[in-house]
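A quick write-up on the structure given underneath.
What you see is the complex with one protein chain gone and the rest in place.
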Amino acid sequence: MSDALLQIRNLRIEATSYPPGEAPRDVVLVDDVSVSVEKGKVLGLIGESGAGKSTIGLSSMAYGRGGVRLTGGTITLNGRDIRLADARALRALRGREVTYVAQSAAAAFNPAIKLMDQVIETCLAHDVMGRAEAEARAVMLFARLGLPEPERFGQRYPHQVSGGQLQRAMTAMALCPKPDLVIFDEPTTALDVTTQIEVLAAIKEAIRDTGVAALYITHDLAVVAQVADDILVLRHGKRIEYGATEQIITAPKEAYTKALVSVRSIEHVEKPDAPAVLEIQSVTARYKGTNFDVLKAITLDLPAGQTLAVVGESGSGKSTLARVITGLLPPAQGRIRFAGRDLAPDLAARTRDDLREVQMIYQMADTAMNPRQTVGTIIGRPLEFYFGLKGEAKRKRIQDLLEQIEMGKGFIDRYPAELSGGQKQRVCIARALAAKPKLIICDEVTSALDPLVADGILKLLLALQAAEGVAYLFITHDLATVRAIADRIAVMYRGEVRRYGTKTDVLTPPFDDYTELLLSSVPEMKMGWLEGVLDSRKMEAAGN
Amino acid sequence: MHPVLTLVVQRVALGLLLLLAVSAVIFLGVAALPGDTAQAILGQSATPQALANLRAEMGLDQPPLTRYFQWLGGVLTGDLGTSISNGTDIASAIGQRLGNTLFLAAWAAVISVPLAILLGLVAARYNGRWPDKLISGATLSAISLPEFVVGYLVLYFLAVKWQLFPSVAMVFPGMGMMDRLNAVILPVIVLVLVVLAHMMRMTRAAILNVMQSAYIETAELKGLSPMQVIWRHAFPNAIAPVVNVVMLNLAYLVVGVVVVEVVFVYPGMGQYLVDHVAKRDLPVVQAVGLIFAAVYIGLNILADVISILANPRLRHPK
Partner (left out) sequence: MRIPISALIGMVFTGAFFLAAIFAPLVAPYGMAEIVGGVWDPASSAHWFGTDAIGRDLLSRMIYGGQTTIFVASAATILSFTLGSVLGFSAAVAGGWVDQGLSRMVDLMMAIPSLILALVILSVLPVTLTVLIVVMGLLDATRVFRLARAVAVDITVMDYVEAARLRGEGWAWIIFREILPNALSPLVAELGLRFIFAVLFISTLSFLGLGVQPPLADWGGIVKENASGLVYGIPAALIPAFAIAALAISVNLVADWVLSRTTSLKGGRG
């Protein structure tokens, strides 16, 4: 690997943390990591949040975000060590030899400047080419990245184009000055799954056509498997495994990598039909002061003790459905039957049993728990409120619930801030369970969690369902989660149910167009999947 | 109509409506308070007949709403009524004084605005280091001092101890420009000190806020020089918040000027207001109060309008 473009050896990165009310202390973010990228190759960096992947990515520009310090090792770019290079030398290489594509292009573009001026700025600042040539190149890149009206696209301001388009424009901005290396920092994570595949394909094609080398950072192994030649698996700032993509996803050596590869392999056989606990009958809903139906005549059943997964992208109305069922947004038309009785449309008119038997678990466990209450208070309140439990009896029940969610009794006096992300979500599950509900609405409960943690939560939910016979209405945008947990599936698109039935029926062809698009857009953990999907889409388009 | 223009027109209309409501508060709200102008003029020993006569003469026997509209009509045509305490026409008494006050406030603004922006930039540039700490410390002290304290400190040291400037700010018609400037130099210094701290602190916060945006990082990662980053990427986005800060603090000058004029015995609106509050001369107080409120609201509208105009999302709609 002597002709490596970027060679990182024994890299150590530190930062100072300032916990409120305590003395500042140094923390090690990245410890003894070595990796290299050759010309024209793509290296995938993968890991959970806090693994140090973005920090390593930015270190290849010798940049430390927010006071992060590169304290040890060497970073060799084009044959010279840049770790301790001076500001002038760094300015010369940033934007010239290495460029950066951020996760949130919407925030990374300057709102006050036209896209074209931002895209060609690097070319002009580094004298790579003249304005006319740079603009021509930008238009060429816009076209290649599949942006609409490439000739005129650059005349717009960032807020005038969509998120997926901005992400592509950012890629064009990174490629414009003909760099040697581009760092892609989770470029598709914030996008809907059907947009993600398009952007991913555009990025891959652009990398191939320009022959640029890339660092591709993501938490999603299936995504990185589509673009990377090599993969570096990171955890807590340390290297876990480093090898060719083929080897990592087909023959992982380390236990952690194996877990990552098999993360979406929960086998769940759908249950036989049963009487419905929840019947949603032609429900239409709109928000106050708007003249647009967010839900259009939705009809769905959920059998007792089973899971109905509601799948859709942002704007599909799936979260609004949860608000209607809980009574936060009374429907404009239609009715909701629950356990054989009508549910009052408005929360205020519901009986205590109605409230107790429908519980909710939220996406962000952080904001779903009062930071000033202990775990004991959080779980204990429903026991006290619905069942009048007090003192020792209440404490005993809280401890039982903590056991049920596979956390120790010792957590009873902890505050939410002292828990990890997964533990927080477990406490929220225990709070819902404490009410002995017939139905729990789970609103994207795993989407804020790292894959392995999410896997644990899904397994816990399935075990609790088997033990308690509770039904789940499971709202998610992630089809892999749906496969793992659902008995029935409803596919929603722009306020309508596009497809509804048992899991087998919904996931078996023939599909309607939208379900087809949605299903085929979910990255699979195998190399060449992206090309396969794109080829079959092209063939279909040609056939029509 | 362009959406920005619609927004601006809406904002100005709202401001005028607010000013109307404020005039009602100043007139009707005060009329609703316990207290009697006629009694105040004639004193406790006045006979009921004398009180009734005076009330009729001043129109106080009419319902408050009628008097309000009469007053408002007068204000709109430039007739601010007559003073109770000395019977002079308020509008003509104010004319000269308003000019004096604006002269003072304008010089304070001309000096403090560039200075505050410069120091705010320095504090933001050296965020957390000694120039920032020094500026923050000075700001804390300045915010903790009432205007009259700053006034007397400046007066004691600059005028009395070191004899650099005159201690009383006498101005009169026909005075030459240089003499006039020499006379107001102390009150201007005080006003500058008073608004500088707030303006600097808010400018610093506004600039830091912009500098922490993701697009600034993007610019840095493009390898641009610090000056290019600030000039091309931070500056266009910082204009709106900074202008807003400046306007809000100029509105703050309105209050500062009242006290500073009293400290330096300066013949302006503030001095005039305070004198007539003590004399319980309600028509004067209402007229001057309305003028101060109008300036204050006007500057606030201006701040909002500039924010609207500087927002690229509003200027270039989808």
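Residue numbering begins at 1 within each chain, and the chains themselves are lettered A and B in the order written.
As a working rule, a residue touches a chain if its C-beta (ideal position, glycine included) is under 8 Å from a C-beta of that chain, and two chains touch if they have at least 3 such contacts.
From a predicted model like this one, the values you see are computed outputs, not experimental measurements.
Of the options A:Ser54, A:Thr326 or A:Ser520, the residue whose C-beta touches the omitted chain is A:Thr326.
Checked against the full complex, the one of B:Gly223, B:Gly289 or B:Pro312 touching the unshown chain is B:Gly289.
For chain A, the residues touching the chain absent from view are 19-23, 326-328, 347, 350, 352, 355-356, 358-360, 362, 364, 367-374, 381-382, 385, 415, 417-418, 431, 435. Mapped onto chain B, the footprint of the missing chain covers residues 18-19, 21-22, 25-26, 30, 33-35, 140-141, 143-149, 152-153, 155-156, 159-161, 167, 251, 254-255, 258-259, 262-263, 273-274, 276-278, 280-282, 285-286, 289, 292-293, 296-297, 300.
We adopt the following convention: only the chains that are shown with their structure count from here on.
Each chain gets a centre from the mean of its Cα atoms; for chain A and chain B, those two points are 50 Å apart.
Residue ranges of chain B in contact with chain A, taken from their complex: 213-215, 217-225, 228, 232-233, 236-237, 312-313, 316, 318. Residues 61, 63, 65, 90-96, 99-100, 102, 104, 107-113, 121-122, 125-126, 156-157, 159-160 of chain A are the ones touching chain B in the complex.
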